[in-house]
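Taken from a larger complex, these chains appear in their original positions, while the remainder are omitted.
Naming follows writing order (A and B), and every chain is counted from residue 1.
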């Protein structure tokens, strides 16, 4: 940690800072120059929370130099983590292709969509039973009935299933039916939910919050890992921006950025990121070329009758085309579908 | 609702759209021009969800013209809502001055701070017992012990107290001790929490999410109102932006913007918005001049020893100065502290 003092800090202020550091059993290194005094603190940075030091009179800036996440960091685990979702591997050369409708609407519709995506090459089926909707008047999901349908249709097509948990109280129920637990973007910093899911043994799909930095996402991952659940896949799904022609802005560079900082697999969701079916295939291809460990796409056989997010769903025909080229790009990247 | 068709939409596509509208018992108005065909739909816009229509081939844009929130809207309630928090009124000319430390740390520290802020003119005491922290390794709050301290210290200084609820399971506990329930920025779209709190009878302080638009905030308000709790105060606390010299960007225009769209009171939190004590007083004054129904400020008598957010806390002395000028600006605005 580096503590930069204000240009005219007094000796008393400097001494006060030095005392606080020594109180914590750490060793300060003082550098006094013409313009500024700097104090480097060498030792266990964790003992010294950055924040309170900044409140000391005479202190201008406190610059932490260690990353705030540990278990999620590449330093902690040099090798890429591979997460098993049922028989499907995610990470380390194995791509997840997660597809399905936004919401589970009925057994028939889900079954039809699952048949299409399985045939085209998807290996994990998605579908929401509990839906986080902006409006209280919108369709909120089928609940347990939806979970049962999802499990049954997944089993029928031999695909593990992923679905969202919105509330810690839903966890026991969702765990009964799902192979993978999704934490939605709006809940990325719902810390009680993160802790609860950290105690589950099921693999987790953690979506990036709408205004979360890459580091914020890794801190949320740290909550789950530190509770004991190592089966974590991250998901870039776009962030809020001023651009108004797409639903969000897909931060494609988050893929190699996360891979440099962390050992965790990361997939990309171009459906929520763009909200536009015409942009989804290109973004799925780009995601694989960027090094992603998978893609998450919403597919619906009749988007205009979808109960949720219809306009961003891809038709099965277009999903097939997406998969054809995606396989060839995966090959160039030395990866394959699990 | 207005449906704009693509430049070269076919007659079959147009007919398909018209049929869908009539199926729902609504009446389409067709306008065919040189360049474009437009269909206006007059009737109950709620029957017709905008999204699925956008998925119909040939449709370019669907433009809803009614606001998606109702109970929160100014049309629903022309008069300003006044929320009672204990004996304190918020809204309609009465200002809330919510002050206190970020977290409840101990009875002694809270008591000292409460004494200062009460004397300076604050009328609601704040303090967190459950803390949403970015890092799992940071201080997470004192829990029930903190709630007890908060209630006791509030009673001793004759101030109602507000504290955060992070999880629906905490609600019964927090309701026992608090006069007002806070929903933090990170939980603004934790819809299960909103629904649960909507069933409480306690007044609620709903903070704007870090990347929520003003309309998103009013939709979250709608969740609470539609569950039956009308005692709602909104809080502008800054949003994420590219500016890196402040913690967030305080969207001051949200104050008159909300007042035009909604009857609900709105307060401003310059502590979280700026993260900088040197900017807090000016922003508190500006908030009142902008028409806010109150201000929410973190105060700590020893910021360098605060267990959470110390660097953004104001010293009691500076809080007094803030209050002195704030009262005079309130007078110009025709408002006063309750």
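Everything that follows uses one rule, which is that contacts are C-beta pairs under 8 Å (C-beta built on N, C-alpha and C of every residue); 3 or more make two chains touch, one makes a residue touch a chain.
Remember, it's a predicted structure, so these values are computed and weren't measured experimentally.
Chemist: All chains are the same sequence, and 2 are placed; what is the full number of copies?
Modeler: If we count every copy in the full complex rather than just the 2 shown, we get 4.
Heads up, the rule we're going with is that only the chains that are shown with their structure count from here on.
Chemist: Rounded to the nearest whole Å, what is the centre-to-centre distance of chain A and chain B, using the mean of the C-alpha atoms as each centre?
Modeler: 26
Chemist: Across the complex, what residues on chain B touch chain A?
Modeler: So the residues of chain B in touch with chain A come to 20, 46, 49, 51-56, 68-69, 132-138, 166-170, 186-187, 189-193, 195, 209-211, 216, 219, 222-223, 226-227, 239-240, 303-306, 308-311, 313.
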